[in-house]
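A single protein chain has been omitted from the complex, and every remaining protein chain is retained in its original position.
Chains: A, B and C, in written order; residue numbering restarts at 1 for each.
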Amino acid sequence: MEFVSPEGLRLDGRRPKELRKLRIKLGSLDGTDGSAFVQLGNTKVLAAVFGPRGAPTGARSSAISCVIAVSAISVQGDRRSKERLGRQATEFSRALTNAMEQLVPADILKNACIDVHVQVLQADGGLFAACANAALLALANAGVPLRDICAACHTGLLESTALVDLSAQESMQQAPQAAILYECRTQSIAIMQTDNKMSTTALEELLELATEGCIALVTAMRQALISSTVQQLSTSAPHASAAQRRD
Amino acid sequence: MLSQHERHYIQQGMAQNVRNDGRTCEHYRPLKLEVGVLNMTSGSARVKLGGTEVVVGVKVDIATPSPDAPDAGLAYYDVEISPLAGPEYLGYAGSELGASLAQRLARSMQAGSDGRGGAVDLTALGIIKGKTCWAMYVDALVIRVDGNVLDAVSIAAKAALADTKLPSISVTEAEGEDDEPELEVDDDPSASVRLETPSVPCIVTVSQAGRSYVVDLCEEEEQCVDASLHIAVTAQGSLRGITKQGSSGIDLGSLQEMLGIAQRVGPKLIQVVDQHIASGAATAQEED
Amino acid sequence: MLSLASGSVFDSADLVAVAASSFDQTSGGAPETPVVCVGDTIATDGQEGFLRGHGTQIVDGELVATVSGAVERINKLVSVRTLKSRYTAELGDVLVGRVREISGKRWKVDINGRQEAVLQLSAVNLPGGIQRRRTAEDELNMRSVFQEGDLISTEVQSFFADGSVALHTRSTKYGKLKGGQLVTVACSLIRRQKQHFIPLESLGVDVILGCNGLVWVTPHVAGAPAAAADQTSEPDTDVEPSVSAKQRAAVCRTANALRALGALGISITPATIEDTCKASIDAGVQLHAMLEGPFLEVIISQETQRRQRQ
Partner (left out) sequence: MARRDTSVPYQPQSRPEAVVSDTGERLDGRGLEEFRSAFLSPHALSQAAGSAYAECGKTKVMVGVYGPRQSARATAFSEQGRVQCDVKLASFATRQRRRFGQSTDERELSGLLATALEAAVLRHTFPKSCIDIYCLVLESGGSELTVAITAAAMAIADAGIAMADVVTACSVSRVAGQLLLDPTADEAFREDGSVLLAMMPAANLVTQLVVTGEWSSAQMKQALCLCMGGCLQLDAVTRKALASSEEQALAAMRIE
């Protein structure tokens, strides 16, 4: 099975440095404080935020709790592969939780709690990158202050070519892969996950490509956030200044 | 969580046939139904009934038939409550609700032990008598709970089953009698086989509040009714599966009245669902 | 452009998009206020003495937005106002809250905010209206005043150290709410104004616009202040106000108007409520059809005309 054709095209016709079709929809889930739907190729993820709200009677240890759920309809394989993906999702949700804890200012979390729930609707590779993007967009849509806007991207080295945004088929190979959650303003990496053995030069190349991928994703995410805010602003009131709200 | 006064106001409204959102007692909330939303499943559907939102996916695998029904396939029903429905559905409460919904959905589709008489004719799922058959997994995922979840799940299941495309299978007979006949699966969609779903029922939940009988309750109204009956009704109006819920008894007269309402409302609901399925299938583009 | 008339069920994001696009055409392009996203640097055009307001942070000398919203400058104070966040209380706000729990001498009240509010036993008018010290016996029958799940109209009295809110119902217009319907909308759609108890005689309803986005609608009671069970004159009897079918239809029309305005993200004022209800009566729209595509387009066109008049 040849993953990169001589002309440099991948199985689904994309070039190595090309992301899959990205679709973002904010605020589509009623009954939540904030929500975000992210679709990258066939991977579809929906995230919802509940809070910040009064912590229930027992004050929990960390104020942000993140749950990533994989359901039977979202997995291609059989029951065993669903359980395996579910375990990986729980493990990744821990990494995502403490990344979010650093992103949200401490005073918000002092005596309130935020629940970030992510549901994987369809898993076709690059799952955890999509989950991280959806969770952060949902937080922003809920009006939760964030220190920085960040995006996540998944890259791999197949047949000595660095590919961005791997599909399930591409990520099934035992090739070196790297996924990062990248903070764009401070240009720092919040989460990094690598799979399979790779040389340090390969790692650098993958991180380089992943950063480019994140920057491209962030512009799309920023655009979605801005247009959603502009729409809400223009419907709620043509006048915007707070003073007028106090008449 | 409602106050006693809101509960009284809602019950009085039901008695006057004017509910909080202006509907009459036998009026359904707006229904949005799309088919083929998950392209990695054999069949899928997404339903929004008022605020309640459900996605159902149907997957098929190869399995060995049960000894009691060698020529029939197998069907499994499961309902999961997504964490998107809210933190209160994580853990025990969510799995409890999911398990009871799955049992009621299965009861409405249940076939006899010989695989016949079910909502979906399981004999159509048999491949080689006694050796191999299709196992059909109907999995529902509840994304938002806003009352009347079981009806939304059953509508989505009916639509997903109508959308299901079974890959066509050609069985090449084995020459020697010891080796197995090979199965050759051709998953090109144009050659796929559709299931017979006209006799698949829709569940109509009829609830009793005082002397009034109400259909399609939203979440607040569900806290104001005494008892409810989940009644699966087929297009012809016959009853397929019933379960009672709620903590007060139903007198016999009301029981007959509620069955009558379900048999009147059910076929109309199925007509609306079938129209959506027909039009939904035509516009099943990638929009989510 | 997604036309509403075709379908009948939309999620709030579609509705806001359609409404915004039609308003933009009339008010000529993007709104004049600058909009920033999380992580954008806010131009302080060299002003040295700027004050950091809500929704912003200072990162090595630069002012950076922490939320996406509209930039607001009130002389030196620069802040970013978001639209969809939860209710943040201000002193004197009139609220509609729901009692969640009774513990010790306090009711814990859910006001749809970041933290639960507290209503002290001392901050309530006791039945019988006499002013006296609270005895242990009062503490025992707190549940006869307000129970779990009860809706109450109340006012923000003060703040605790940890930022949570202390409420009071020390005036006749506040107290337990009966015989009506609750509608929840985004709190940014309700502007702080002098009068939050609004009688709408033309529609035959009384409305309490809670600053936290909870709106209580009841049939209009001539003369008496809107809706509050006057808990001072006689103890809280269990008489449930009976509502006639006509009154109920009026309450339902107003509630559906509120839901439609909330879904479209149009700010809620007595004027917009009355116009929407009158439009639905003139157009002869069925009560339950007020949330479906065709009527929503009527509201959008009505709101567009109102903006042109402004």
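Just so it is clear, a residue touches a chain if its C-beta (ideal position, glycine included) is under 8 Å from a C-beta of that chain, and two chains touch if they have at least 3 such contacts.
It should be emphasised that the depicted structure is a prediction, and the values quoted were computed from it without experimental measurement.
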Touch criterion as defined above, residue of B:Ser113, B:Ser170 or B:Gln271 at the omitted chain: B:Ser113
Contact partner of the left-out chain, one of B:Val58, B:Leu195, B:Val215 or B:Leu229: B:Leu229
Of B:Ala135, B:Leu183 or B:Leu239, the one touching the omitted chain in the full complex: B:Leu239
Footprint left on chain B by the chain that the document does not show: 67-68, 96, 99-100, 102-103, 107, 110, 112-113, 116-117, 227, 229, 234, 237-252, 255-256, 259-260, 263
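Following the convention adopted for this analysis, only the chains that are shown with their structure count from here on.
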A-C or B-C, whichever has more C-beta pairs in contact: A-C
Approximate Å spacing (C-alpha centroids) for the pair chain A, chain C: 33
Euclidean distance of C-alpha centroids - chain B vs chain C, Å: 37
Multi-partner residues of chain A (each touching 2 or more other chains): 25, 29-30
Residue ranges of chain B touching chain A (in the complex, touch as defined): 38-41, 44, 51, 55-57, 59, 61, 78, 80, 82-84, 86-87, 90, 137, 139, 141, 143-144, 146, 288
Residues of chain C defined as touching chain A within the complex: 11-14, 16-17, 19-21, 23-24, 27, 30-33, 35, 37-39, 55, 57, 59, 64, 66-70, 72, 74, 79, 81-86, 110, 113-116, 162-164, 188-189, 191-193, 264-267, 307, 310
In the complex with chain C, residue positions of chain A that touch it: 25-30, 33-34, 51-54, 105, 108, 110-112, 140-149, 184-186, 222, 225-226, 228-238, 240-247
